[in-house]
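Note that this complex is displayed minus one protein chain, with the remaining chains in position.
Labels run A, B and C following the written order; every chain starts at residue 1.
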Amino acid sequence: MVDADVKTKCFISEKKQPYLYMKVSLTIDGEDVGQLTPVQYKYLIMQALKETLGQIGASYTVDLLKLSSNGVALLRLPRGYSDKLWAALTMYGATPAKRRCAFRVLQVSPFLMGLVVDSRWQQ
Amino acid sequence: MAAPVYTDMNVLRQPNLSDVIDLGIELGFEQFAINYVVSSLQGGKGKKNEKLIVPPPAEVLLNDESVRSIQKRCASFKQLSRLTAVLEDASNTHRLGAADIQAYDIIAVQVTNEKTFQLACSTLDVDIICFNLSESLGFSLKRAMINLAAKRGIHFEIVYSPALQENTVKRNTISNAMSLIRAGGGKNVIISSGSEQPIDLRSPYDVINLARLFGLSHSQAKDAICRNCRAVLKHAESRKTCKSVVSVIKSSNLSVKEQWVLHQKNTREDSKKTDADMDSSEEDNTEDAHGNLMDSDCEAEMSDALEEPEKKKIKL
Amino acid sequence: MATSIQNATFLFHNYSLGERTDKEQSVVLNRYFNHALTVILPGASVIPHPVLECFSDQLAYRLHRLPLYRLIEIPFIQAFVKKGAVHMMSVNTKLDTSDCVAVTPSGCLLLHLTKDTYEQLGLEARKQTYHEKISDIYVVQINLLADHFRPGKKGYDRVLWCLKDRLDLAFNFLVAWEPHDDKVCSSSLGVYFAEKCPRVERVAQEKTSRVFTSLPCPKIDAVQPEGSEDGCHYQEVFEWLGAVACGIDITSEDTGPDSYTSTLACPDPKYNCPRGCVFQVSGFITPQTVLKVWKTLREYTACHPRKLADQPDCAWVCRQPRHSQAGCTQFLCLWR
């Protein structure tokens, strides 16, 4: 409902946004990542966190917002710990089944809207 | 000199090298140093006189054809040859000065104990010092030594790909990288993949973030895969041009775009006293020509490439 | 990309329908380079046709390897910079490691140079600072519209010489032109550059639209956007909009506060929207087009009061020298 007598206002948020959103792609050596269910995908993320950051690292809420069929996922991380969580994903190199794997971050944004399109165009 | 681009200073020479580089380019790297590792500077074990055989850099690098096909996709792609020698002891280090080793773009040594570490930091003429980060070092990294090496323009390398596989290795890598960064204050560090397989590679931004985990600030982390790599290249270049960052070329060899230097000089001769003795008719050097326009900046660049005051200037 | 996450401020403008101000226009017009535009219309089953029409007459070109000195040639300045708004920026250049160039509608040529290029080029520049930190980026600003910027003057000759004779600077550009005079076709820019660089091609606009059914939507309190009993906080709403634009399914059982995979949910209070649509255009979009879309939507929303239209114009600051906050992406959320 739009009120006619609402005055034009500008709000400026705090500098630190509560979340960090990122687009990551997962590759597993010799395996089709498209077959992974969201639960499996999330499990791998939790493994990655647990390995590098331990139980405390695994206790941060990392949300798997969307999983595409090519192993690309949208994640939401708490802002304050995003550096460590990101590094933990980077450092993850082998799945529990001893297959080599890699999480690679494609895009990062403090707003979910920023991940709608990638403006770094490829030719 | 090329602008600082994202560089991976350590890609191992092995059969599926081109796959690694393909992926590296896709991820955003533009420069790669292809690494050839010499496990010992001594040749064969049996005979004393048997010499170490080092392949010429051309054999290590990708051939022209594949370079051209890569450059179609990424115009700024560049490959560099790098030789890493593992130093078990202080003997045979003179081999590093031999022509076949000097033919490589970058020369690195992997130190294994305190003695070789000190030697490499203080006297050896190398560009990069690396460690086996997957085990505990067994000696302490002295700040004085690291500062000395930094002063000589030598960089320290952190290789991340071994850490991706095993937990103990990961832990030791983090620990060693942190103590290296703590001792050196985060200066003169480069981070490279050391990858054998494409799956070991991470994108530049991942690496920057990883470097922050090791204790670098954001700008230092970026420098670690960007500006410091260029500094390594400049240092390597200086090794070839009689230990100096000033190189001399004949004025007749100047390209058309650089010819202005000569005319500029003639009109401005009186403005610069220091340049008066450099007669521009015979020889000139491009670096100094910029000095005419922007002294301070040029000097800043020189010092960031090589912080070695006594070698900085050369009498012409 | 990486630097962008350090500090990101979210600006939220709350406009009333009744009030007609120029403020909103300036907000849109000051974001020169736009890459994509997303329109979310809960309640509408199709994208209104007038919205689609807004994009039809905007042309954008991609120029391959255009030498930089072409941008300071007098014919270009006379014919285009002075007679319209030129939106031009280099592409496939990373703001943090390579040189970037842009021409703004205000007639300013901006060169974002790395230290190396700066030192070789020999033009006066100031050091770029952001977040109180000094970076290694140097910014050269050249006002193309200045009276004294013409051949024969010292300044012009110097710039021309630097760009033409000292360094071979050539970039790939994206360019769009909005002439002041409506009778002039904006395609003449493409024709002009066809002779100046190896290849010119039109930038295709990618349009996608999606229809959703039965979606929980947050309620909005226009008086108190910072959250109240019958309205969600604007940041929550913005997140929700992002989720809808990204095509995230927030209704499935997998998501919710107790879920293993994701805890994202529609903020409270909410209502269920039976249908809606998402429309997205990507390409090189001028602020004028954005404004046009917005004005169209305003009329549209006026007839359907229960509408929520927003345009996060994903301002492409990624390589936008002018507003560069180290490659951060700014958003503009206009809102009814």
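Keep in mind that, in the parts below, a residue touches a chain if its C-beta (ideal position, glycine included) is under 8 Å from a C-beta of that chain, and two chains touch if they have at least 3 such contacts.
The definition used in the following text is that contacts and distances are computed from a predicted model.
Undergrad: Of the candidate names "Ribosomal protein S5 domain 2-type protein", "DNA replication complex GINS protein PSF2", "Exoribonuclease phosphorolytic domain-containing protein" or "Ribonuclease P/MRP protein subunit POP5", which one corresponds to the UniProt protein name of the undepicted chain?
TA: The chain we cannot see is, by its UniProt record, "Ribonuclease P/MRP protein subunit POP5".
Undergrad: Of the chains that are displayed, which are in contact with the missing one across the whole complex?
TA: It touches the following shown chains in the full complex: A, B.
Undergrad: Among B:S40, B:Q165, B:S179 or B:S219, which one touches the chain that has been omitted from the display?
TA: B:S179
Undergrad: For the chain that got dropped from the picture, name the residues of chain A it touches.
TA: 49-57, 84, 87-88, 91
Undergrad: For chain B, which positions touch the chain that isn't shown here?
TA: On the side of chain B, residues 143, 167, 170-175, 178-179, 182, 213 touch the unshown chain.
The definition used in the following text is that only the chains that are shown with their structure count from here on.
Undergrad: By the contact definition above, name the pair with the higher C-beta contact count: A-C or B-C.
TA: Of A-C and B-C, it is A-C that has more C-beta pairs in contact.
Undergrad: Any idea how many Å lie between the Cα centroids of chain A and chain B?
TA: 34
Undergrad: How big is the gap, in whole Å, between where the Cα atoms of chain A centre and where those of chain C centre?
TA: Result: the chain centres lie 24 Å from each other.
Undergrad: Counting only residues that touch at least 2 other chains, which ones in chain C make the list?
TA: 1-2, 94
Undergrad: Please set out, as single numbers or ranges, the residues of chain B touching at least two other chains.
TA: As it turns out, chain B has residues touching two or more other chains at 205, 209.
Undergrad: Where on chain A does chain B make contact in their complex?
TA: 27, 29, 51-52, 83-84, 86-87, 90-94, 100-102, 104-106, 108
Undergrad: Which residues, counting only chain C, touch chain A once they are in their complex?
TA: These residues of chain C touch chain A: 1-2, 4-5, 7-19, 21, 23-24, 35-36, 38, 91-92, 94, 222-223, 225-226, 234-235, 238-239, 241-243, 245-249, 254, 260-264, 280, 282, 301, 305-306, 312, 314, 316, 318, 329, 331, 336.
Undergrad: Once bound in the complex, which stretches of chain B touch chain A?
TA: 27, 163-167, 170, 197, 199-203, 205-207, 209-210, 212-213
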